[in-house]
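Pasting a structure here, questions to come.
Every protein chain but one is kept in place in this view of the complex.
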Amino acid sequence: MPKTAPETAAAGGDPGPGLILGFARVVARDLRLALRQRGDALLAVLFFVLTAMLFPFGIGQEPNLLQRIAPGVVWVTALLAVLLSLERLFLRDYEDGSLELMALSPVPLPVIVLAKVTAHWLTTGLPLLAAAPIIALMYGLPAAGYGILLAAMALGTPTLSLIGAVGAALTLGARRGGVLIPLLVLPLYIPVLIFGVSAVDAQMAGLSARPQLLLMGAGLLAAVALAPWAAAGALRQAVE
Amino acid sequence: MAADNSSQAASAPSAAPAAPSGRPRAGVRFAGRDLGCVRGDRAIFAGLDFDLPAGGALVLSGPNGSGKSSLLRVLASLLPPAAGQLLWDGADVARDPEAHRARLHYQGHHEALKPELTAAENLGFWAGLQDKSAGAVARALARFGLADLADQPVRLLSAGQRRRLSLSRILAAPAPLWLLDEPSVGLDARSVRTLEAEIEAHRAAGGLVVLATHQPLDLADPRALSVDDFPPAPVTADDDPWAGALW
Amino acid sequence: MGNELFGEYAAYVWPSYGLTLLVMVGLLAVSLTRLKRLKRDLRALEQAQGGRRRRRSAADADEEA
Partner (left out) sequence: MSTQAAAPRKTRSLHRFANPGRFLRLADATLPWLWMACALALAVGLVGAFTAPVDYQQGASVRIMYVHVPAAWLAMFTYTTIAVASAVALVWRHPLADLAARAASPVGASFTLLCLVTGSLWGKPMWGTWWVWDARLTSVLVLFFLYLGHMAIANAFDDAGRGRRAAAILALVGFVNVPIIKFSVDWWNTLHQTASVSRIGAPAIHSSMLWPLLTMALGFTLFFAAILLVRMKNELLGQRLRNLRAASLQRRGEPGAAATGQPAHAES
């Protein structure tokens, strides 16, 4: 509908793009930014593999011991890798003023938060998923476990990013905000860790991992519904 | 901050006064009634009123730290007012914040530009959030003389060029209300004139501008408001709610 | 009240009650001393800002927020 400039100027702003389009544009920008500085994604994966590699030095390389703790180690190190990368989720946008403009844009803030978390997951969670089999291999995880491990991480890592986003948003503008995120977020990570590991354990024991995966799916849906809304509330406070 | 609703009943907004400049068109009016602002535990200003017709420009003056930026953030609905009401066409802005956000552009001290992205990409993103085409972006860049820098990564641009790029963001997507916080800082003389021309064009089209500035911009009959004239009542005023309560 | 009261687990029962008392008294002490200090500072500051009538009549119209 061709509107000449005066009408739009006097009448009121334009309705923003649809939610999906706004979401896609924020994801596209964040991915382009991440591509322009590939370091961050790589750091998370390197931390993940390196930390997982430390355990045998501590615990010894006795095969069936390593095999038993493999899911636990993979999940704990993945969780810590996600935790490390949470601070850069909003901090740069908060410091250069982009967050204010996003809060003022027609695209609702929860949608923008969801888009930023999706971009964060694509640049952090997915690489962890890709690197997990390497660690499982190092620990001698039986072949049957790989599929469930990846399925569980595919459901779990986005939940970690979503819950982490609330922590990252809450600590914006705090003194030493980054140090605070683990304290706020780790207690909330415990259910994901428990079900993630028990899914693989159930598979190893020959039981079906369906209940664990279903619960993790429910956790993910709940996180998708609540976390962006809570993080948006925290961001609104940060841009005051 | 307690958003205090009970006091609004007392100062119910009267019908918007007729446009003083006798302009026939019943343009929109942007007004503030008894605005109060608290940031951190410090009261910044209180009892602030203003009234801006369509095509009007409100220039905020006052020494540093008197609350010009805070007022602009209150008008942009970034900072909820601790007291009082914002009215757009007589309707309380707090009732429909989305609509208010859609009708304004806010330009703060930060430029919201990513050094890794090119000028066109940066502007394209912000215009994209307003659902504007690439054509609008190109026109906006051209109006601020940045057409040839479109494909330059922003980290290679000078501070002045970044400032102009940030201002051109406002031109890419038209919105009736411009809230500019010291827009002319860091601009060379030619760019300041371009800025003034853009503001006048916007006002001619019925838009409104509220800007805080230290360097005077020559705009047609601007309305002045000194935030300094509305200091907060000191805490120990007579109506001290603590009186007689402590011991 | 012989053996049951103490029993061989006395070494665990008494520390638990002792600790409970410690927590309660500790919290109380911390809060009350802070209250006293705040009141002292406030009274000093109020007096420093000129002799305002301290005791206002109860009828004073405290405005409802």
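Order of writing sets the chain letters: A, B and C. Residues in each chain are counted from 1.
The rule we apply is simple: contacts are C-beta pairs under 8 Å (C-beta built on N, C-alpha and C of every residue); 3 or more make two chains touch, one makes a residue touch a chain.
Predicted model, so just to flag it, every value in this text is computed and none were measured.
Trainee: Using the whole complex, pick out the displayed chains that touch the missing one.
Mentor: Output: missing chain touches A, B, C.
Trainee: Just one of B:Gly36, B:Pro53 or B:Pro183 touches the chain that is missing; which is it?
Mentor: B:Gly36
Trainee: Hey, which of A:Leu19, A:Leu180 or A:Val224 is the one touching the hidden chain?
Mentor: Of the candidates A:Leu19, A:Leu180 or A:Val224, A:Leu180 is in touch with the missing chain.
Trainee: Spell out, residue by residue, where the missing chain touches chain C.
Mentor: These residues of chain C touch the chain that is not shown: 1, 4-10, 12-13, 15-17, 19-20, 23-24, 26-28, 31-32, 34-35, 38-39, 41-42, 45-46, 48-50, 52, 62-65.
Trainee: For chain B, which residues lie in contact with the unshown chain of the complex?
Mentor: Listed in rising order, the touching residues are 1-4, 7, 10-11, 34, 36, 38-43, 46-47, 49, 63, 65-66, 82-83, 228-229, 231-246.
Trainee: Name, in rising order, the residues on chain A that touch the hidden chain in the full complex.
Mentor: Answer for chain A: residues 166, 170-171, 173-177, 180, 183-184, 186-188, 190-191, 194-195, 198, 201, 219, 226, 230, 233-234, 237, 240 touch the chain left out.
Assume only the chains that are shown with their structure count from here on.
Trainee: If you average the CA atoms of chain A and of chain C, how far apart do the two points sit, in angstrom?
Mentor: Their C-alpha centroids are separated by 44 Å.
Trainee: I'd like to verify one number: the distance from the centre of chain B to the centre of chain C, where each centre is the average of its C-alpha atoms, in whole angstrom.
Mentor: 48
Trainee: Over in the complex, which chain A residues touch chain B? Could you list them?
Mentor: So the residues of chain A touching chain B come out as 5-6, 8-17, 21-22, 25-26, 29, 32-33, 36-37, 95-98, 100-108, 239-240.
Trainee: Which residues, counting only chain B, touch chain A once they are in their complex?
Mentor: 27-28, 39, 54, 73, 76-80, 98-99, 101-104, 106, 108-114, 116-117, 121, 125-126, 128-132, 173-176, 202, 205-207
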